[in-house]
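This is the structure I want to talk about, given as structure tokens.
For this depiction, one protein chain was excluded, whereas all remaining protein chains were kept in their positions.
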Amino acid sequence: MKVLLTGFEPFGSETVNPSYEAIRQLPEHIGRAELVTARIPVSFEQSGPVLKEALAIHRPDIVICVGQAGGYSGIAMERVAINLQDASIPDNCGVQPSEQPILPDGPAAYFSSLPVKKLAAALRQNGIPAFVSNSAGTYVCNHLMYTLLHLIDRDHLPVIGGFIHVPYSTRQAAAKTPVPASMDLAQITRGLALAVETLV
Amino acid sequence: MKVLLTGFEPFGSETVNPSYEAIRQLPEHIGRAELVTARIPVSFEQSGPVLKEALAIHRPDIVICVGQAGGYSGIAMERVAINLQDASIPDNCGVQPSEQPILPDGPAAYFSSLPVKKLAAALRQNGIPAFVSNSAGTYVCNHLMYTLLHLIDRDHLPVIGGFIHVPYSTRQAAAKTPVPASMDLAQITRGLALAVETLV
Amino acid sequence: MKVLLTGFEPFGSETVNPSYEAIRQLPEHIGRAELVTARIPVSFEQSGPVLKEALAIHRPDIVICVGQAGGYSGIAMERVAINLQDASIPDNCGVQPSEQPILPDGPAAYFSSLPVKKLAAALRQNGIPAFVSNSAGTYVCNHLMYTLLHLIDRDHLPVIGGFIHVPYSTRQAAAKTPVPASMDLAQITRGLALAVETLV
Partner (left out) sequence: MKVLLTGFEPFGSETVNPSYEAIRQLPEHIGRAELVTARIPVSFEQSGPVLKEALAIHRPDIVICVGQAGGYSGIAMERVAINLQDASIPDNCGVQPSEQPILPDGPAAYFSSLPVKKLAAALRQNGIPAFVSNSAGTYVCNHLMYTLLHLIDRDHLPVIGGFIHVPYSTRQAAAKTPVPASMDLAQITRGLALAVETLV
């Protein structure tokens, strides 16, 4: 069994992205599962192709895309991706869509095929703040989640997949005024490991 | 040089108090300073006497009282204690004062003799979210801080002292809905160690 | 031209619902539009039938369902309803679904056919705090919005429709500790009137 975890490069005014920092620190194996990772550009146009390539190379059974949700106080299991992109800041390539569909003929939304409530409960039972979120926003995170679930659906991939949002790392929060909620990178990593463990 | 750190027992609906959990995990020495600790009851009547006894036993040069501030996103260096107690819930002995002075003839307030801005900056530079707070509330935390600073002032103790509020631990936050901001206990402990290091 | 506005009865521990209080105070006409209203039960099973009946009776051109979003600081134009019901508290009939579809064979989501960004901008330009929201939750509000958009879609109704969430009224907030964000009922009403005015 193979699990692909993706994280994003930094964006906005940040120099790190806890999503990628965390998945890099995951072990190569959890239980009987092999873990592989990919780094996704914060780009409406390039994130999908990079994900598609990672799917082709690794042929994973489970895909968990991870992104940063600044200000969150826990790890958020995203329930649904919507067919819309609407950016309040440009992406890393300067693209800033306004109220456009991701896929003009695609369905309005895709639900995560991960058991989101079960995952949130598993993390909480292990002392990691977690919850289910009903919106992954309308920026590149939602775009990537929608793209992943669309590829699984369209190509009938034998894959379950979804998206997890993680808080600012403690280190990021320490540089901001006022101080936002955050989570230690080691705890974010532990939370993601627990999610994988729950799934495999 | 001796540093006394105090933490509180649990109160309200909590079964742990991160203030005491954190100080217990501090090393016995930081630089040339010896660290000693005391556990303070969450009691308007008993907290002062227990602190006074700890001061008499340990004769510290620096005293840092630590308490829990549920919902805080960082470590708060308290600037001032006010001569007032006003409790929205009873303390652990069932006492619930309403708008009473701590010390009928005492001054309206005492400022911390710790360098609060310098401490917050030191923590932030080391990646720990921290800030200065201008109110320690009107519950037992403020009562203890006022009592400490009053004892130092009245008895001309050669001591600098103050109060630090710490967030919920990650583990505490994981049991709450919605999930409040929190900090990993190891990071809280590291933050307190950095504060001691900055002072000595 | 006819506009149907719906509001909810109170739920949870509330004795009023600002959504219904506000629509009751709207005038009978705004510009060339006639306004009619309906009161919807906070019930997963009964809200849809009551809405359907109101649609049949009034044959409106525009439908705006309104609900309460406790803690919101402005009027939220909901962008999307998802095919899921998951209740953290029972509805007013004691029904509490957990992760069930609203319509087993329905699409994953429906987008509002109201111009949500334009509506939010119109309110803000007139001094009413407003924004676009990407989740109407998974309680009866989302259920009603999904049902409305499904009926429009399935029956090819010549109707545009959507959902607007309003904050606690100032009066509701005054009874809570700590005090949540709120909006004066007169301002909520004015915001809804502005939304209708923008649409007609």
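In order of appearance the chains are A, B and C, and numbering begins at 1 in each one.
The rule is short, and it goes like this: a residue touches a chain if its C-beta (ideal position, glycine included) is under 8 Å from a C-beta of that chain, and two chains touch if they have at least 3 such contacts.
Since this is a predicted model, take the numbers as computed values, not measurements.
Contacts of the undisplayed chain with visible chains (whole complex): B, C.
The omitted chain makes contact with just one of the residues C:Q25, C:S113 or C:T170: C:T170.
Touching the missing chain, out of C:Q25, C:S73 or C:S113, is residue C:S73. Among C:N17, C:T37, C:N142 or C:Q187, only C:Q187 touches the chain left out of the display.
Interface note for the absent chain: among B:V16, B:V95 or B:A109, the touching residue is B:A109. When the missing chain is restored to the complex, the residue among C:L123, C:C141, C:V159 or C:L199 that touches it is C:L123.
Chain C residues in contact with the hidden partner, per the touch definition given at the top, are 73-74, 123-124, 126-131, 170-171, 173-175, 177-184, 186-187. Considering the complete assembly, chain B touches the hidden chain via residues 79-80, 82, 84, 86, 98-99, 107-111, 117, 134-135, 137-138.
Convention: only the chains that are shown with their structure count from here on.
Under the stated contact rule, the graph of chain-to-chain touches is a line, running from one end chain to the other without closing.
Remark: chain B and chain C have CA centroids separated by 46 Å (rounded to whole angstrom).
Taking each chain's centre as the mean of its C-alpha atoms, chain A lies 38 Å from chain B. Centre to centre, using the average C-alpha position, chain A and chain C are separated by 30 Å. Residues of chain A in contact with at least two other chains: none.
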